[in-house]
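For this view, one protein chain was removed and the others were kept in their places.
Moving on, here comes chain A:
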Amino acid sequence: MADKRTTVDDAVAELRDGMTVGIGGWGSRRKPMAAVRAILRSPVRDLTVVSYGGPDVGLLCAAGKVRRVVFGFVTLDSIPFDPHFGRARESGEVEVTEYDEGMFGLALQAAAQRLPFLPTRAGLGSDVPRLSPELRTVRSPYADGEELLAVPAMPLDVTFVHLNRADGRGNAQYLGPDPYFDDLFCLAARRRFVTAERVVSTSELSGSGPVQSLLLNRSMVDGVIESPGGAHFTTAAPDYGRDEPFQKHYVDNAKDPERWPAFVDRFLSGDEAAYQAEVRRFAREVAA
């Protein structure tokens, strides 16, 4: 049986300029932030980022990695707006495809099911079709004759998701209240990487939660990375909640272009272990 354990830098090394990259989680919740940080360290650029957006989108925009963002929202949840994403939009640095949240899920689902599109009511009458003129409608062949929006499949080159537990073969588990869309991200992608708080044996995995918590099976995953704190500073309940002081620190620095380089120097210029060590030091400073 294949041992799929790898490192986050080796996974990110598979990215090429211009690829379409899916990022799991939702807002500032269970984001694969260690993978995002590895992308920041890599030379890759011109990515199309597909995300229920949070600080992943902000950080990638700030580092100049992004050509296009496909999103329904970008928010930090406890703080409404990500300053980097706002600046990237207001300066015209990134292109966007802006979908309704439900359309976004259908686009992943269509790709997962190898369908060209899925129909929906969501988006009709709104500016979503005006802003994405490539969108088409489809007419029901049945008596109702309804004309619905045909959401095109959104296949991904690579996707990164973060879960609570995984085994070395790629079975993976969420232990918090919400799976988000991480299984759809994996099914929609050609190459799939899961970072996990802990990599455990298969028997420990299936023993640590109900069978319904086993969100990914090994046919949906190409690489497994043990990454404790890998969702920081977003939530990874029940392992940890959002690091609100750190998220606020991120936002305060992101708002001010003169302060941002010092944040990058301190937190984002070394490897993941250096990041986690600096985060622990920051927590001690906040507590003091």
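Points worth noting:
We adopt the following convention: a residue touches a chain if its C-beta (ideal position, glycine included) is under 8 Å from a C-beta of that chain, and two chains touch if they have at least 3 such contacts; residues count from 1.
Criterion: contacts and distances are computed from a predicted model.
According to UniProt, the chain absent from the figure is "Acyl CoA:acetate/3-ketoacid CoA transferase beta subunit", selected among "Tyrosinase", "Cytochrome c3", "Acyl CoA:acetate/3-ketoacid CoA transferase beta subunit" or "Light-independent protochlorophyllide reductase subunit B". Screening A:E146, A:E204 or A:E285 against the full complex identifies A:E146 as the residue touching the chain left out. Looking at A:R16, A:R121 or A:R190, the residue that reaches the missing chain in the full complex is A:R121. Touching the missing chain, out of A:D178, A:E204 or A:D252, is residue A:D178. Interface residues of chain A with the unshown chain, by the touch rule above, are 26, 53, 71-75, 80-81, 85-86, 89-92, 98-103, 105, 120-128, 130-131, 146-148, 177-181.
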